[in-house]
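Here it is, the structure in full.
Here the complex is missing a single protein chain, while all its other protein chains stay put.
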Amino acid sequence: MLFALDFFIRRIAQGLVLVVLVAMLIFTLLRIVPGDPVRMMLGAMVSASVAEQTAKDMGLRDPIPVQFGRYAAQILTGDFGSSFVRSAQGGSTGGSRGSSTFDAANRASVSGLITASLPYSVLLAGLAFLFALASALPIGIAAGLRSGRWPDRLALYVASVLVSLPNVWLALVLIFLVSAKAGWLPAIGYQGPSYAILPAIVLAIELAPTLIRSISVSVSGSLVEPYVSQGEIRGLSRGRMIVAHVLRNSSIPVLNVLGIQAIGVLLGGLFVVEYVFNYPGVGLLMINAVFQRDFPVIQAIAILSCATLVLVNILVDFAAMAIDRRLQY
Amino acid sequence: MISPVNILDVRNLTVSLDLGSRGTRAVLTHVDLSIDENEVLGIIGESGSGKTVLSRALVRWVTSPLKIESGVIAYRGNDLLRLPRTQMQALRGRKIAYIGSDPGNALDPTLPVGRQIVEKLRSIEPGISNGEAERRVIRLLDAVKMPGAKQRFEEFPFHFSGGMMQRALIVDALVTNPDLLVADNITQPLDVTVAAQILRLLRELQRDFKTAILFVSSSFVVVNEIAHRVLVLAGGRVVETQNVQQLLAAPQHAYTRQLIADIPRIWQSSTEVVADEPSPAAKDVILSVRNVRRVYPTRDRNKLFANQFVHAVRDASFDVRRGDNLAIVGESGCGKSTLSRLLSRLEVPDSGQILFMGEDIAPMKAKRLLTLRRKFQLLLQDPFSSIPPHLSIGRTIAEPLYIHGGMSRSEIRDRVAATMQEVGLSLDLFGKLPVGLSAGQRQRVSIARALVLDPELLILDETLSALDQVEQRKLLALFQRLQDQRGMTYIYISHDLGMVRQACNRIAVMYLGRVVELADNRTTFIKPRHHYTRALLSAVPAVEERPFKAETYLLEGEPPNPIHISAGCSFRSRCPFALDKCAFDDPPLVARGRDESAACHLTEIDPHHP
Partner (left out) sequence: MAARGRGIAASIFAAAWRTNEFKIGFALLCLLIILSVLGPYILDLSPTQFNVSKKFLPPALLDHSSWPYLFGTDQIGRDLFTRSLIGLRNALLIGITSVVGMFILGSAIGMISGYFGGWVGLLLMRITDAQMSIPAIILAITILGVSRPTPLAIILVLILAGWPAYSRVARSVTLSERRKEYVRAIKILGASDARVLLVHIAPNILPPIAFVAILDIARMMIFEAVLGFIGIGIQPPTPTFGTIIADGTKYILNAWWITTVPGLLLAITLGCINIMGGALERSRNKILLGFG
């Protein structure tokens, strides 16, 4: 009990520092690389003085630390700011549509935009994770238990093939074959949960190889530990040793991989896949925001994904320590 | 007279090792043995004799590349080798139990020890309830004298020391009341007193449970403590089988004769050794350790952000004179490994001084230290990890010359070659990787590497512990030769009292971070003052009559925790003769005679205390 408290206090404190650091990094990067957001907002036709005035009003000409301080204070009250580009009604404004469409007072709230698109992303990610696990677990465990024989080689080939398919290319090929030609599944946009299936398959194909590899390595590694053969000598059946001991022990490295690599791949893949499928999740929001120089949205999503990763890491580490007490020392 | 029931009857067992393209090698050839009910059969052999393969074959644990070529292993008449798998599995654990020499890795490290024993019990006796199984296991844990059995039931394997884990594994083996227990080298990794306790425990349990035991060991003296009959294995063949006493008195085979003759005799007068001459006080002191203290902080798990302190070394003091062979002996937790790190300046003491030829090495700056490092060197225990696996032998030995610089390549090559010859390494090994080398050869490489700088003091930290008897003797002879030729001084850090008796002229005994006795060889072994020394001597496996009987002196339990050191004498809790005074007054190390010191109140009161 005390250990859990100690652990969470330390790790959450460290995590907060991490998230703040990343936020500062992204914040600063956005403001020092060339490309003026005000130009994007108001369009290329607007005069320089109007542009400057708007920028000053929005606080974009202040020194970066000052801007960050303001931003941080804002976040503490839960306000992630307002989009530079999107209006409250949802349409994009400014830019090529001309400065007249830009209405400074009526910009969409970033938190609102995110909460609207988050459920879709969660659905997609959850489905992808499910598909990936459902395929990787049986293959990986079989490969680990029979290392050196055909299940192991099969796992190697399957994993190698899957990981060689670039996700954008695969997405397009699947859209072409499964959706356009065969019509089995819908592809672009979202009009019901079935629209999430094809993108989830693409994401799952991206995730599965890492999982297969890590599961099979972990299982075969645990299988050769001395206590496994000792257990059989002591009188326990092989089946029991595998189920009650080997699988348990091999779950720890897999948890680590799940937490660090899998979530990372998932987050990264999410952005690209949503973009290709025009799936209205957080990823699409983010990519559009980048093209439109919509700083508040970029910052908010970056912070959010970083925080998610940190949180998942903490949970994974805690789970690992609960399974293997040695890690607590 | 009822003839004893024969439990195990092995006939003509032959096992070979498949080396693939290089053919096969015989590991066991035509081995015959038999064990009766309630009998203890000892099997002795040196490393490579095949004894582990034999003990594992008896539980049918022979996996490729090992193969059983022929033979019968009859358990109560049934040939184990021809039993179907399920029946064999039914026998394992239930009727035939096995304990190996690696207690730390025998159980799943992520589950509590007690629960795993219950798991085994319930899988062998499915009818038993969880509660009943737990009670039985805890009862047995008490019977093997595990303190706090109920708490330890829930603890994890890494909480257990080697000795405690072996006790738990003994419980695991005996919980189903098997007919036969195969004990493969179970005391080898343990401290002397702990091993003695385990042997005593095993003897008692054997009497109570009437289990037959097959006790495998590489040391005859250990087998002597417990076995009724003994079988000598050499090169995969049975050389001789006899009753233990008879074997000792009249060995038949030449191999056995040599084996018996080679056993180090500690107390017989014929073993007065060269090292016994008293070192003249006039010789200069090369190393002086004064009141050295070293403490390690670790996280206190019972409080939120506090630390606990491990007192690894508290107030160690002794002098080493030129030409001495000083031994530092003690068991786990006594601080000798920390001391060796301090002496080799890998770490700095928290207080106190370490004077090498008059200069304190603790506050020394890097440059001066480097120069001084040419003069004293350290050799470590594990021959397999103390030389880097990715460099050739010549390069490894030359490393110190590269570090200290100042020699041309050809000079370095010559010096390395000369040193290799001096320690008995063939020059062909110069360009080879250490991959195929034996333990003895690897230690020679380490020795050569240390010698190449012409040191004056050599610290040997358990350097000979990983080697078998024959290799040890050869290396001790080498050390003697080097001492005669180069005038070296040695410090031996060891737990092997037999070796120390032969090789060292002065001995420092450590307990819980302090030197509790410091005396010359004869005094230490014949008339030691401190009771811990006597306890050590009572636990050393020996074939002779001991001056200090186990009944009086052998300790119970394990050394206390170096974190919570109580006031007064740290040995008081286990001393059979403790006085009231010992509870609050910590005796200092005081001279008791010419050149001897001991830290004990009892010697003050009565210098001739028996």
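Worth pointing out:
A and B are the chain letters, set down in written order, and residue numbers restart from 1 in every chain.
Keep this in mind: a residue touches a chain if its C-beta (ideal position, glycine included) is under 8 Å from a C-beta of that chain, and two chains touch if they have at least 3 such contacts.
The model shown is predicted, which means the values in this text are computed figures rather than measured ones.
When you scan A:54, A:109 or A:167 for touch with the missing chain, the hit is A:167.
Residue B:385 is the one among B:12, B:70, B:385 or B:566 that touches the chain not shown. Only one residue from B:5, B:19 or B:370 touches the chain missing from this view: B:370. Summarising the interface, chain B meets the missing chain with residues 344-346, 369-370, 373-374, 377-382, 385-392, 394-395, 398-400, 403-404, 413, 431-433, 435, 446, 449-450, 453. Touching the omitted chain from chain A are residues 14, 17-19, 21-22, 25-26, 29-30, 33-35, 147-148, 152, 156-157, 159-161, 163-169, 172-173, 175-176, 180, 213, 217, 220-221, 223-224, 260, 264, 267-268, 271-272, 275-276, 286-287, 290-291, 293, 298, 301-302, 305-306, 309-310, 313.
One rule holds in what follows: only the chains that are shown with their structure count from here on.
Per-chain CA centroids place chain A at a distance of 53 Å from chain B.
If you check the complex, the residues on chain A that touch chain B are 2-3, 5-6, 225-227, 229-237, 240, 244-245, 248-249, 323-326, 329.
Taken together, the chain B residues at the contact with chain A in this complex read 59, 61, 63, 89, 92-94, 97-98, 100, 102, 105-111, 119-120, 123-124, 156, 158, 172-173, 176, 301-305.
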